[in-house]
Each structure stands twice: as C-alpha cells, then as structure tokens.
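What follows is subunit A.
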Amino acid sequence: MPILNTLWIIPLLPLLGSAINGLLGSKWPNKIVNYVAVGSTGLSFLCALEAVREFSQLSPDRIPWVKQYFSWIAAGTLRAGFDLQIDQLTVVMLLVVTGVGWLIHIYSTGYMAHESGYYRFFSYLNLFMFFMLILILAANYVLLFVGWEGVGLCSYLLIGFYFLKKSAADAGKKAFIVNRIGDFGFMLGMFLLFKTFGTLDFVPMFAKAAPMPADAMGQYGTLTVACLLLFVGATGKSAQLPLYVWLPDAMEGPTPVSALIHAATMVTAGVYVVARSHVLFMHSPSAMLIVAIVGCATAIFAATIGLVQTDIKKVLAYSTVSQLGYMFLACGVGAFSAGIFHLMTHAFFKALLFLAAGSVIHAMGGEQDMLKMGGLSKKIKWTYMTMLTATLAIAGFPPLAGFFSKDSILLSAFQSENGGRILYAIGLLTALLTSFYMFRLVFLTFFGKERYDEHHVHVHESPKSMLVPLMILAVLSIVGGWLAAPAFWGGPDYFAKFLEPVFAQGGGAESSAAEAAARALEIPLAIVAVVTALLGFGIAFWLYIRQPGKPAELAKSMKGVYTTLFNKYYVDELYAAVVVKPLLWLSTKVLWQTVDVQIIDGAVNGIARGTTEAGDNVRHAQSGNTRSYAVWVVIGAIVIIAIIFFWPYAKPAAIGMVH
Partner candidate 1 sequence: MIPTHYYLILSAILFGLGVVAFIFRRNIITIFMSIELMLNAVNLAFVAFSQAWNRLDGQVFVLFVIVVAAAEAAVGLGIIILIQRNRQSLNVERVDLLKL
Partner candidate 2 sequence: MTDFLAQHAEILITLVKIALLLFIVLTVNAYLTWFERKVVAHMQSRWGPHRVGPHGLLQPLADGAKFLLKEDPTPAGVDKFTYFLAPLMALALALTSIAILPFGPDPIRLFGHDIYLGIVDLNIGILALFAITALSVYGVALAGWSSNSKYPLLGGLRSSAQMVSYELALTMSVVGVLLMAGSFSLRDIINAQAAHPERGILGWNIFPQILGFLCFFTAAIAETNRVPFDLPEAESELVAGFHTEYASFKFAMFFIAEYTSMITVSSLCAIMFFGGWLSPFPASWTFTHYLPSAILIPFGLWVIWDGIHYETIFGRVILPGLGTVLTVIGVVLVAFPFINEFIQGPFWLLGKILFFLFVYVWMRGTLPRFRYDQLMSFGWKLLLPVSLANVVITASVILLRAH
C-alpha cells in the first residue's frame, strides 16, 4: 500500500508546486511555471488514481481507511490530529477534484497565457488544490475546517486576482465576508458536536451517533441544532439561500477559476460536508427537511434569475447556484448518493460550460455580454460543439450525464415522505427553467446574426491546450452518468451501490423496498423529465430563433417581473440596507471614532503624556552633582537599616544579619 500509507503525498504535491511557483516563479518564463503547476497537480492526480486502485483492493472491514500522521492540536480531551481518511465518498471527490482540477490547470495555461501575474495565478491555483484535497481527505472536522477555510482563502485570492479592478477586489471581499458568516455557524456546529461527542474524528463520532435515537419531526434536539449549524456553513460555502450572493460576483475572477472553484469543486464542499455528516442528519428529520426546502428554494430562485441575465458567466453562475440547490434537495430527501452523483456529473458539465464560455470570451476578446455575440457556431466549431454537449447534459437529455443524476434526484424527491410532491414539482419546474435559459444562452451566443462589429473583434478558435480539456470534459459529461444507467432496465445503480457502504450506516436512504418502488416509478418520471427539458428547449427556440424580437416585447409587457428578475430580486440592495449599512455605521461611528480613537488611543496617549510629565518633574533630581547623589544614597542606607533592625516584623531578618 505505498500510497495509502502515505496519503499525505497527494495534497503535498500541489502545495510544493504552489510554494515553488509562488517563491521563485516571478523570475521564470511561463513554460517552467507550467511544468511545475501542471506537473504537480498531474502527479497528485496519478497518486490519487493509484490510491483508488489500492483502495479497491482493501477488504470492506478496513474501510474507512484512516491514517494518523501527527497530532496537531492536543488540548484537554480534544485531539485534532493530521489524520487523513479515505472511503468511497472520498474516492469520488478525490477523482473529481484532482481530475477536473488537472484538466483546468491545463486549460489555464492556454487561457492565462497573456495575463500578467501568471506565476501568482498558478501558485494560488495549486494552493487551492492543496486545501481542497485536505478538505476531502480530512478525517476530522478540525482538519476539514482547515481545508474549508483554505479554499475560502484561495477563492478570495483568485476572485480578486485582478485586484486593480475595484469590482474584482470588492467581489473578493464580499465572498470572503459572506463565507465568514457561514463559517461561524460551522464552527459553532463543531463546538456543539465536540461538547456532545467529546471527539471530532468522523469514525468514532458517527459510531457514537448511529445508535442514538433520532429526533422526531419538528423537535430540536442537540443533533438537529448541530446539523443546522453545519448547514449554515454549507449554505455559505455552497451559495445557498440566503448566503448565495457572493457567487455571482465571484465571476469577476478569471474564467478557469470560476470553472474550478465556483462550479466544480469548492462550492460543492457544502454538499460534501452534509453528505459526510449524513449520519447526524439522518437523526434529525427536521434538519433534513430544512435542507431540502432551502435547496429547492435556491434552485428555483436562482433559475428564475438566470432567465434574464445577459452576461454569459452570470447565467452560468446562477445555474450553478440552482444546481447546487438540486444537490441539497437530494441530500435533504436523504438521497445522498444521488446528491453526490449529481455533484460529480455537475462537476463535469458545469466545468465544461465554464471553460467553453471562457473559450468564447477568449474568442470574443474579453466580451462577456451575450447580446453582443451571436452566430459564433461556424467560427468556433469545437467550442460550439462542446458547449452544446454540456448544455444538453445540464438540460437533462438522455443519455447524457445530467439526465441520470437529475432524474435520480427527482425520483428520490418524489418518493420522500413529508412534502415530497411539492419538492418534486418545484424541482421539475426548475428543470424546465434550466433547460430554457441554457438553450437561451446557446442560441444567443452561437446562432442568429452577429451582433458585434467584425472590425474590432476578430473571432478565433482557442489553442489546443484549451480545446483538449474541453473535449475530455465533453466525453465525461456524456458518459459520466452511465454508471446509473442499468437501473432503467432493471440493473443495479452502480454508483449508488458503490457509495452504499458509506450511506448505509445510520439507516441509508436506498433501502431495498424503496428501490423496488423506485423501479416502478423510474420510467414514467424519466419520461416526464425529458418532456420538460424538451419543453424548455422549445420555448427557447421559439423565442430566440423564430421571433428574435419577442423577448424584448415580453420584457416590456411584464416590466415589473423582468426588472425584479434582472435585478436579482434586489437581494443585494436588501442586504446592503439591512446588514451592511448598520454595520458600517457601527464600525465607523462607534467602534472607530469612539472606542478606538477616543478610548484606546486616548488611554495610550494619556499614559505617554503622563510619563513625559513625570519624567520632566523627576529629572530635576538628576542634578549631576555627586554630593547630592551621595546624600540620596545615605537616605537609602538609613531606610534599609531602619527596616532591617527597627521594623518589628523583620526580626528574623535582623538576626540573620547579625549571625
């Protein structure tokens, strides 16, 4: 087991890459930086593969495989070790992160080729890989939190990559701050868990949690509260209501970053955490329900916003948010494997979408507004084809990846007791909207007449280094879902099977009975889903190909709705009014001008002034005259003698003096 025993090598390689690039890269030509960055991630991808191979040979009783490397924090009964753990869930995440991450690295070498701060970009990117791997390999909440914060940091750094652009810098800050709110909840959750179980290591904690009695619906026991707190963290990281606001702005970052961090990996960390602590969630139906509702709401909410956005990346951003909503919906209804499944497929096609969009932007010379594009399909064929594949995938056309994952989510939503139907309905609506705005994006971008002037913008296909990852991802987003395919003709759902040992413990979702029921429902629901997707396609086709004038009229006719949607329900403004303004007032008026300036500085300056004055007064004793000094010495001597010999309490001292 060479790799399994040295799991740390997998995160270490990107860290090394980051360190080397960050410290030495500034002087190097891009080529060497490429070798370092891509090489390190590629190596860690290979290591991951090897680890998975070895993992597959492990006997089931040795799973999860935990290695304790060194003890990091030891305080009282708390032991937070640098312990890495690998089980089926980790395997999935590991492959997604390293694989997709590697591809995006390759892509970036092409995309960023002309940017300044090249080495900086890759250093950050590798650092992100490191923290992400820590996050998914961690065997306890503390280490996981390290990764959690680390990825947050990297996302901040990369969103603000063009830190000279004010909007970029602000977006970075926004992301960071909003995440802090979530992290606060997360930490509270950790504390509560530690208080409850006396440990933060996954394996023993879950072992303790499993036999516990589950809270009844609507009852808020310790576990429920802990789960909700964790979920707050998740909403922060995974951009769910109400903390989603940072993600659209995060599009200020370079497109590969959007693809890697804000579509494929980091934002799914929330889902991962929920899935990781499913044992706890299984014990609190109310928490589950809340998760489901939040996920569902987010999905529909973001989708509606996505309908009217014109910035290509913004559209993708909102679609990401809504897809994440899907995943939480899945988790909420207890279909964790489905959630993870969608996570994986989504990682493929959403990364593909972003990269393709990046390729488009690259082709348009930095133009992001879809209204200024159009008719690109002939000019950049490969990008177009990959983009189309991804669109089909996300819209849920069989037999592409999206179809299977979304289908299994909807299925489990439909099956779930307490309010399954409503959730299903909303999910379905969301699917419709999704397919609509995705095709809207495709049509606006690639069809119709060119809405840009040929003279300034000369469209050109992207270099190989960008196209190859696109193709690979396209293939993946086609075949990615086939693991679950056999379910339709009575075969097993391999993916669910694979994850079963993880989610089985603590009452897994897919019990055999449910599965039997699922079989019966699977086909009709699938048909419904496909019909929905087609419907969305149809509307988009009708609106943007047949009568291109129509959308404008629609916008006019229902102005209120349109503006509301276009301004994203004024959520940002709302937050600004409710949260930001009071905070600003508090910090400037109270904390800064009162507490800091007047009290603290006042105290410091006062002490300083006092010392000065005291010195001024005392220094007159410094007469520079030896005789005066001598007198002072004499006085001192008298005092000492008086104390030693004539102070009643100092008798023993006096005796000591005499003897």
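Here is how the candidates were picked: all candidates are chains of the complex that A comes from, given by their letters.
Just so it is clear, contacts are C-beta pairs under 8 Å (C-beta built on N, C-alpha and C of every residue); 3 or more make two chains touch, one makes a residue touch a chain; residues count from 1.
Keep in mind that what you see is a predicted model, and the values were worked out from it rather than measured.
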- Given that all of 1 or 2 sit in the same complex as subunit A, name the one that actually touches it. 1
- So, in the complex, the side of subunit A touching candidate 1 is made of residues 619-620, 622-627, 630-631, 634
